[in-house]
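One protein chain omitted, others in place.
Per-chain residue numbering starts at 1, and chain names A, B and C are given in the order in which the chains are listed.
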Amino acid sequence: MMKEMVIDKKDIAGLLTELTGEMTVIAPVRKGDNLLFGPVSDGSEAALDSVNTRLAPKDALFPQCEKMMTFTTDRQAEDAHTMQDVSEPDKQVIFGVRPCDAAGFLILDKVFNQGGAEYEDTYYLRRREKTTVVGLGCNKPLSTCFCASFGGSPFGTDGLDILLTDVGDKYVVTVLTDKGEARLKGKSGPSEADPTSIEKAGQIKESAVKSVKAGIATDKIKGKATMELFDDPCWDTLYETCMNCGVCTYSCPTCHCFDIQDEAIDTEGVRMRNWDSCMFSLFTRHGSGHNPRPTKKDRFRQRFLHKFKYFQDNFDTVACVGCGRCIRLCPVNIDVRQVVEEMNR
Amino acid sequence: MAWQPKIVAFLCNWCSYAGADLAGVSRMQYPPNVRVIRIPCSGRMNPKFILSALKNGADGILISGCHPGDRHYLSGNYFARRKFALFRSLLDYMGIEDGRVHFSWVSAAEGERFAEVISEVTEAVRAIGPSRRLNKKVI
Amino acid sequence: MNNPYIPKPVRIEEIITETEDRSLKTFRLAFLNKEDEQAFSYVPGQFAELSIAGKGEIPIGIASSPTEEGYLLFTVNKVGIVTSHLHNMSAGEIMGVRGPLGKPYPINELKGKNVVIIGGGFAFTTLRSTIAYMLANRSEFGKITVIYGARTPGMLLYKEQLKEWEARNDIDLNVTVDKGDESWSGKVGFVPTVTKEVAPSAEDAYALVCGPPIMIKFTQPVLIKLGWTPETIIMSLENRMKCGIGICGRCNVGPKYTCKDGPVFTLAELNELPKEY
Partner (left out) sequence: MNHRDTENTEKIKKIAGRLLAEKRVDAVIGFRPGTVSLISAPTVARTEEEAAGLHWDRFCGVNLANYLPKREDKIAIVAKGCDSRSIVGLVAENQIKRENLYIIGIPCTGMIDRAKVISLAESPEVELTENGEEVTIKADGKQSTVALSDILQDNCQGCLHRNPAVFDELVGKKVEEAGGSDINAAVAKVEAMSQDERWNHFDQMFSTCIRCYACRNACPLCYCEQCFADDSQPQWCGKSTNPVDVKIFHIFRAYHCAGRCTDCGACVRACPVGINVRELTGKLEKEVRELFGCEAGMSLEAIPPLGVYLEKDPQEFIK
């Protein structure tokens, strides 16, 4: 399905506020100097007129810290020591998602649902099912944007239920799915699209698409043997300035590694999962102290091989959507485009 | 029952712990709110212990060692004093209430003083109420 | 929706201290609910996450065989938070089990073949499962040869079971220790050396090799020299795990996940992968 409407920019806040009555509304909000995705209680808190958020919106589908189960160790309790699932998440709409980040959701979908009941991640999937994704096209992609390298586009619609195109004082609203349609049903604000806006949207899209540099090639990586890439001498120098912090992994829309931890005070506790990062030495360290990836180089290589080689082997796509966050946020300017260029030689 | 402060006291083995012992055998009265943890020397006191105790529900902390010049391990308490000075000011700066974390020197001979210190600390903690700022809630 | 992360409640039925240094204990667990027991259908070589509320989970190979009904056995080395706590628990207490997880030994492929089992130290657990399974279905397998080594006689696992197997004539059991004591009358020597002595034939056979890295390192060349191909040498890996279902990302060896694609791999498969285990 595809349907085009328009909404005045001044009506967006009202639409979001209306939606908060039905479900959780997540949108870019200002927190100090940061633009981050977070829940809004009033539509006016949403900040849509800015470049992309500091961190990816994956937190809305795969929270950094998520309670999985609760338990009690109180001997008096009938269910002492047994795990109880947490309640189902609320319905939500994630508003103002850039197309690259929406493509990131599709990567997460692959990871969290690998087929067969035993490989389905309940927590992710039930949240996903209850989520509507409203996208916002990128009129002015940055020099660090390379979504086009992986088939993406500043106005790509993959993973979106609705796409908004900023045409000045209004947005063209492209309704892409039934879920998207349902969110707008009965709402004041969206109205019949006018030809001028549609035409303008087309022009904006065209110039934005042109402005994204093709970026990086990953075509040769898949054909190379794992060990050929693993033993490539390029790693000996590429990793050198990496500090092994988690900025790249935590800001990435597709990184999905996590840790599971129990936390308890007295007899009441939770089992929860927290984001984890392949950059941390603790990530792979065995209880015995043995560590299969003991050095910075091992961990650096793992991140790039995972994204561009292993993930391709397993899921037939790379685990990168070209959002450019890791390039902009890396404290030591490690540039994924340069690393991949070496890998793809 | 009214709220009773939970206080964790880290006492050095040679002076303050012995002081507590003396207070006990001398049958001196002092508030029962203190849980004692014996450490070999105030120099062993790692500030991590303070925050761990607060995180896990302590309302007040007392760290007590040998008087300077009176110490068992020659200089342990002098080094500790520098660490405590910095840590204390950092906690204050972070907005942790005055009266949450206390330091004292109590010798093995000062049973009476020990009882006084405990009363003082207990009253100070009682006055500021339950600790909430670094007390972890998981659920 | 089935939630693969929720452990099923089990009761500790018995705790057996296996080794003289008390670092290894075997836990006999029984499901509280019949339907959980029925759903837990496993094959030797698989593992499960043992869960202790408030402490966490640990992936442990299943030491019992599906032919031993009504309980599960797990032999646990005391190393970290969960295992230390587990060692201090007592029979009757409730904990959790999540699984079975991972790819088992290729039991169907082993059928009709000679099977050589080479194990060292506390890695013998899933091999115990395999041996028990094969002995319970003895006619389906060819010659069974076992080479099992431990540092000292006191560090051998499953001592009673070993005696039972020793008494049988349908299994060639070679137990060895690195260093004997006055009570030890068996073999003394490292596993690779004993493997060389026993010289198991590669003909129509599979070898299951599981042990500490140093044992694996020196046993592999012995087998290769005896004419074994990497396709017939089957190993089981160990890596830090959390989810156990191929999602959380830490146990990978190249593109393969130890939890989901393993822990069982052939040497041929491992030769194509980084040594990140």
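Throughout what follows, contacts are C-beta pairs under 8 Å (C-beta built on N, C-alpha and C of every residue); 3 or more make two chains touch, one makes a residue touch a chain.
Remember, predicted model here, so these are calculated numbers, not experimental data.
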| item | value |
| --- | --- |
| Chains on display which the left-out chain touches in the complete complex | A, B, C |
| Selected from A:247, A:278, A:319 or A:340 as touching the chain missing from the view | A:247 |
| Contact with the hidden chain (one of A:51, A:125 or A:234) | A:51 |
| Residues of chain A (touch criterion as defined above) contacting the omitted chain | 31-34, 36, 50-51, 54-55, 64-65, 140, 142-144, 237, 240-241, 243-247, 249-251, 259, 261, 263, 272, 274-277, 280-282, 327-329, 331-335, 337-338 |
| Contact footprint on chain C, counting only the chain that is left out | 80-81 |
| Interface residues of chain B (partner: the chain not displayed) | 47-48, 51-52, 55, 68-69, 75, 78-79, 81-98, 102-105, 117, 120, 133-138 |
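The criterion applied here is as follows: only the chains that are shown with their structure count from here on.
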| item | value |
| --- | --- |
| Distance from the mean Cα position of chain C to that of chain A, given in whole angstrom | 39 |
| Chain centre separation in whole Å, for chain B relative to chain A (CA means) | 47 |
| Per-residue overlap in chain A, given as positions that touch at least 2 other chains | 264, 269 |
| Touching two or more other chains - residue numbers and ranges from chain C | none |
| Complex contacts: residues of chain C adjacent to chain A | 1-7, 9, 51-58, 79-80, 83, 93-96, 238-240, 242-243, 245-255, 260, 272-277 |
| In the complex, chain A residues that touch chain C | 68-69, 71-73, 80-83, 85, 111-112, 114, 117-123, 125-126, 225-227, 230, 256-262, 264, 269, 271, 273, 276, 278, 283-288, 292-293, 298, 302, 305-306, 309-311, 313-314 |
| Residue numbers on chain B that touch chain A, as the complex places them | 56-57, 136-139 |
